[in-house]
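A single protein chain has been omitted from the complex, and every remaining protein chain is retained in its original position.
Going by the order they are written in, the chains are A, B, C, D and E; count residues from 1 in each one.
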Amino acid sequence: MPLVQIKGISGYLSIEQKQEIIRKVTDAVLSVEGEGLRSVTWVLIEDVPSGAWGVGGTPVSSDDLRAMSKA
Amino acid sequence: MPLVQIKGISGYLSIEQKQEIIRKVTDAVLSVEGEGLRSVTWVLIEDVPSGAWGVGGTPVSSDDLRAMSKA
Amino acid sequence: MPLVQIKGISGYLSIEQKQEIIRKVTDAVLSVEGEGLRSVTWVLIEDVPSGAWGVGGTPVSSDDLRAMSKA
Amino acid sequence: MPLVQIKGISGYLSIEQKQEIIRKVTDAVLSVEGEGLRSVTWVLIEDVPSGAWGVGGTPVSSDDLRAMSKA
Amino acid sequence: MPLVQIKGISGYLSIEQKQEIIRKVTDAVLSVEGEGLRSVTWVLIEDVPSGAWGVGGTPVSSDDLRAMSKA
Partner (left out) sequence: MPLVQIKGISGYLSIEQKQEIIRKVTDAVLSVEGEGLRSVTWVLIEDVPSGAWGVGGTPVSSDDLRAMSKA
């Protein structure tokens, strides 16, 4: 009954990467909460449009994220 | 106030079905909270892309849901 | 897999009323989505502290709600 | 570490208007919380499809909002 | 029908500060969306317990925020 809701910026992650995150985050949560809760562990990933997410008032794009991730 | 936020998997519900859910959930909530709160009862429905919602680490698609709903 | 997240104002609903809402909202959603999805239908209810929810900029309290519900 | 999540109806705001809201809401929050928190102030704006947001059980569209905003 | 959901760390803001944020954020949003939407503008503020919010994996407390806000 852990419910995990993840938001990111549209265009940064592929669907394959999202499914890898779903698997790894599920495993991470269950390593603490107990494997018995696997069937009631939900992880969902939503995208916010590039440019509609501000940090300190400045919009961030998926290109900004790509630059940061390589820094 | 009540605020009801519903998430489902993209491609499973039509807009007509979503509006039927909005009506029925509003009525259900107000039957307990009191009809006087109708004007401040909000119900909104959002879609998560098919494949970006995992149960126990395994992604679920709208086709999976359709199969389950008929089981 | 419908996921229903409800927020209200603290002190307005008893736990028994919340559980009645959980039952009725679940039934309402499944009447449209299909009974086969019952085991993957989650409804959770959270409270926002009285005074920390504004409508048009004006904080609303649980007493305000009680007055409205009887109007 | 204020996290601000805004939802509106799709088709009402342009991306430029969303970014203006991001700037102004960030400034509003920091005027109370302290400018030192600017780098950890996030504001994100998401759209709910027109017709999938009900008030009192009645769906609202972006056209309805436009009519109201001029009233 | 802008819906604004704000989360912060418990123990950082007083209820008076939260209500000041509610007023200022409402005004900020309506300055872009149009005053006609005031009655359907909701702003709600929720607290996450101190220590249960991580940045880069490290929990942040309300004391950390106070130190940052004065930096």
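Heads up, the rule we're going with is that a residue touches a chain if its C-beta (ideal position, glycine included) is under 8 Å from a C-beta of that chain, and two chains touch if they have at least 3 such contacts.
It should be emphasised that the depicted structure is a prediction, and the values quoted were computed from it without experimental measurement.
Colleague: Any idea which chains on screen the missing one touches?
Modeller: A, C, D, E
Colleague: If the missing chain were put back, which residues of chain E would it touch?
Modeller: Counting over the whole complex, chain E touches the hidden chain at residues 7, 46, 48-49, 51-57, 59.
Colleague: Tell me, which residues in chain C touch the chain that this view leaves out?
Modeller: 15, 18-19, 22-23, 26-27, 38-39, 41-47
Colleague: Could I get the residues of chain D that touch the absent chain, sorted low to high?
Modeller: Residues of chain D in contact with the hidden chain: 3, 42, 44.
Here, only the chains that are shown with their structure count from here on.
Colleague: Show which chains lie in contact with chain D and also with chain E.
Modeller: B
Colleague: Can you list every chain in contact with both chain B and chain C?
Modeller: Touches both chain B and chain C: A, E.
Colleague: Suppose you hop from chain C to any chain it touches, then on again the same way; how many hops at least until you reach chain D?
Modeller: So the least number of steps between the two chains is 2.
Colleague: Through what angle, to the nearest 5 degrees, does chain B rotate to match chain E on its C-alpha atoms?
Modeller: 180
Colleague: Averaging over Cα atoms per chain, report the distance between chain C and chain E in Å.
Modeller: About 22 Å, centre to centre.
Colleague: Between chain A and chain C, what distance separates the C-alpha centroids? Give it in angstrom.
Modeller: The answer is 27 Å.
Colleague: Which parts of chain E, given as residue numbers and ranges, touch two or more other chains?
Modeller: 3, 27, 42, 44, in rising order.
Colleague: Would you please name all pairs of chains that touch?
Modeller: Contacting pairs: A-B, A-C, A-D, B-C, B-D, B-E, C-E, D-E.
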